[in-house]
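Of the protein chains in this complex, all but one are displayed in their positions.
Moving on, here comes chain A:
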Amino acid sequence: MWLEECDSFAELCRGYLPYYLLIVLPIFIIISPVNPVAASHEFPVYRMHQYDLHGVPHGCRSAPISLEARSLTGWSTSRHCVVAKALDVTSSVFKSIKSKAGALVIVLPEKMNELTAEEREHIINLEAYMMYESETMIPVYFALWHPDLQTILDDIADGFITDEKAGSAAEAMYNSISASGYQVVVATGQALPKTDVKVATLYGKLTGTGAEEKLPTIAIVTHYDSAGVAPELSFGADSNASGIAMLLEIARLFSALYSTGRSRPQYNLVFIATGAGKLNYQGSKKWLEDQLDGLEGSIIQDAAYVICLDTVSASDNLFMHVSKPPKENSSGSLFHKELMIVSKSLNTNNVTIVHKKINLAEETLAWEHERYSIRRLPAATLSTLENHENPIRTTILDIANHEQVDTLYKHTQVVSEALARHIYNLSSSQIFAGPLDVSKESLSLWFNYFASQPRAASLLTDKYNLLVGTLKEAMARYLGDIKVTFHIPDKRDPEFVFYDVAKATLNVYSVKPAVFDLFLTIGIVLYLGILYMIVHNFSHVYSLATKLSAKNKTS
C-alpha cells in the first residue's frame, strides 16, 4: 500500500506542473523588483562623523549595514550589528565593538534634556572617546529614542542568551529554531568625499567718521558651525549659536549708533562670521590669508583689536582668553578694564584674563583668537568656559534650554557696553539703555534659530546653503557691504575632506533563522500528507455520510 502511495506522489511530480514552474518562476524572479517589501520598522539614523583633517582620517569610515541585530551581551562576531543604548555603552565596550563587531547602532536616551549629571557625563565621555580616538572602521549610527526601537531593544536583549545558558540540548534547539531575530539594514552606498566643498566666511563692517583707512578697527569674530559625534545631531547651542547671536545683537546695537552722523564714533567695526571653526578654525585661517596676503589693502591689516566670541552662554563667568598678557594701555588691557567696570556696575561676575601660550605642536589650536595672534594681530577670545578642553564645545548634548538665553543676555550686555565705552572712551554713563538696550527677543530669536539647526561644518558646505544665506541676510540688515569668501580646499592636498551620508534610514526586518524555514517545510509536508490521506480516503467519509442519511430516512 505504501508503495502505491509513493507512486502516486511520484506521479504528481511527473505531471506538467513542474515544467511550467521551471519556466515561470525564473521569469518572475527576473522581472520582479529587488526588494519588494517595506520593512516593518524604519528609523532615521545619523551617522557618526567622518572627515580628514590635515590628511589624518577621523571618525567612522563605513556606511552600509546589512547584519543581524544583537544586544551588547549577545554579540560575538563581525556578522552582528550591536544595537545598544547610549547609557550602556562605555568606552571600553565601544573599543571592543569597534575592533570585533560588524556595526553599531546607538540609541540615544529618551529625554535628551532631562539627563542627570552622571548620565550627561557618561555620554560626553563616550562621545569624546569616539571622536578623538583613532578612526572607526565599522559603521556607527545614532538613533533617536522611539517606542518601536525600545521594543526591538527589549527583544534582542531577551533572545540570544541561548547556546550556553539554555538548560538542555532540546531547549537550546527549540530556542534556536523559534528565536525571532532582527536584520538591520542601512542601504546606503559607501560614504564618498564631498567634491564641491565651499566653506563660507561672511564679513561686513560699520565705518566710522573720518578717513576710513586711518581709523582704528575692531573686529568681532565668531564661528557659526558646531561639532558633535554625529553631524546631523550637533545643534551646538552654547557653542556656538550663542556666539553668533551675540555677534548679531552687537551688530544691531552698533548699527543704530553708526546710523546717525553725530553718534558715529571714530572706529571701524568689522563683524566676521567664520566657517569650519571646529576644524581648527579653517575659516579664520583662510580669511586671514586672503586679507593679509592679498594685493589690495585690507580692513583687518591694522586692527586695533580682534575679539572672538565662543560659547558665551554656558555659565555666569566670563573669561578673556589671550595668548600673551596685554600690555598696559594697549587696547586689550583697556578693553579688559572696561569689561571689569561694566560687569561691576551690572553686578555680574568679574571678567578674568586667562593666559595660555599658543602650542603649535598640538593638532588643533585652542581658541579662535590664536589664529589672529599667530598673524600678530592683538586678539582675545571671550568665553564662559575657562578651559578650551571643555567637552561642551563638541557634544551632541549641547542643545538649547531656556536658561541659556538669560545668561547670553547678561553677557551681551556686558560685552556690548564695554565695547561701546571703549570706542567712545566714556566711562561713566550707560550707553545701551532705554530704547537702545540689548534686546532679549532678538537674542533669543537668533539663538533659537541657530540652535535648532544641525550646523556641523560638513553640512554647510554647499554654495547656496540656507543657513549661510539666512546669516548673510541677518548681517546685511545691520551692516553695510557684506562679503562672503569661500574656502575651497585644495584639490590635490586638501586641508580637510568631508564625507557624505550623514543621515540614513535604518530598516529593521524581523527574520527567522534558516533552520526555522526547514522546520516549517517539515511541518507543511506533514500537513499536506495528512490532507492527502483525507482526500484519498474521502470516499469512506462519503459512504459514512450516505449510511447516516439512509439510516435517518429509514428511521
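Definition applied: contacts are C-beta pairs under 8 Å (C-beta built on N, C-alpha and C of every residue); 3 or more make two chains touch, one makes a residue touch a chain; residues count from 1.
The rule we apply is simple: contacts and distances are computed from a predicted model.
Tell me the UniProt protein name of the chain this structure doesn't show, selecting from "BING4 C-terminal domain-containing protein", "Elongin-C", "BOS complex subunit TMEM147" or "Eukaryotic translation initiation factor 3 subunit C".
Not shown, but named in UniProt as "BOS complex subunit TMEM147".
Out of A:Ala117, A:Ala361 or A:Val535, which touches the unshown chain?
Answer from the full complex: A:Val535 touches the omitted chain.
Counting contacts across the full complex, list the positions on chain A that touch the omitted chain.
8, 12, 17, 28-29, 32, 35-37, 39-40, 180, 183, 185, 509-512, 517, 520-521, 524, 527-528, 531-532, 535-536, 538, 541-542, 545-546, 548-550, 552-553
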